[in-house]
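Of the protein chains in this complex, all but one are displayed in their positions.
Here is chain A:
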Amino acid sequence: MMSLMTQKTIPAKQPLSDWFRRNVAKLVVAPTFGLIIFFVYGFIAWTGYVSFTKSKMLPTYSFEGFYQYIRLWKMTPWNVAMENLLVFGSLFILIAIVLGCLLAIALDQKVRAEGVLRTVYLYPMAISFIITGTAWKWILNPGLGIQSLMQSWGWESFAFDWLINSEMAVYTLVIAAVWQSSGFVMALFLAALRGVDSEIIKAAYLDGASLSRIYLVIILPTLRPVFLSCFFILTHMAVKSFDLVVALTGGGPGYSTIMPANFMYEMTFRRNQIGLGAASAMMMLATVMAIVIPYLYSELREKKNG
């Protein structure tokens, strides 16, 4: 009754303000929506197209098929970059999750200085990869950092030269990236652990389970969504990693530590190989898609089922 009356009393003379009121939400979103369509998806499409041309310094638009992709996969640096991504990515993700999870469990035992420790662990996340990389470059530099410190303390034979060893340099990336990200992983896990009903833990105690068993069999399985979130956040960090390499190893020694993103930058902006750069960019996109799409698919299906 009320609504009928109010509808009638609205004067029909103000169609514009009426239209505005109904569409205000859409109007607010429209500019960003347009910008995203253009700058994100538009440029993805453009890059995709350019990757099928023989563009060098300037883009050309004659279609050449898979020419750039074939060339790309024949190049040693690209294969090294993909191998590095595999090694770095899997180690980084694995170690960061395990370490972050263990830190969170340790902090969950009602440690007295928890507030301070949490901040200490989380702080590296606030620093940019450039600074992380630079700092670790000094720490790992044989002439400046740990090695020279140990030697100056009298351990003359101590050697820690991974940074300048082309076999081992990629692991220095892992060290720096884990240092930066495991605190963040810890924060995610700690928040989730705090949400676990304390009565469940008490019940498990009474059932006779040890602390490690309680975490392994009861608590961690309930944190599956957190594992997944961490995995995807870290995966995209790994695939995108560019600045850390620039700051820490500069891709060297030689090109032993380059990542796909560094390769793409090098080709596109330094060596006037826009087509090749575009092809490598599309390969990175495909890598991310190959991981994210199955995830989205399973998540959506789960929602529908349950």
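Just so we're on the same page, a contact is a pair of C-beta atoms (placed from the backbone, for glycine too) under 8 Å apart; a residue touches a chain by one contact, two chains touch by 3 or more; residues count from 1.
One rule holds for everything that comes next: contacts and distances are computed from a predicted model.
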item: Protein name (UniProt record) of the chain left out of view, among "Sugar ABC transporter ATPase", "Molybdopterin oxidoreductase Fe4S4 domain-containing protein", "Lactate utilization protein" or "Branched-chain amino acid transport system ATP-binding protein"; value: "Sugar ABC transporter ATPase"
item: Hidden partner chain, touching residue among A:Ala25, A:Met57, A:Ala113 or A:Leu206; value: A:Leu206
item: Contact partner of the left-out chain, one of A:Ile218, A:Ile233 or A:Val288; value: A:Ile218
item: Chain A, residues in touch with the chain not shown (by the definition above); value: 197, 199-200, 202-209, 213, 217-218, 221-222
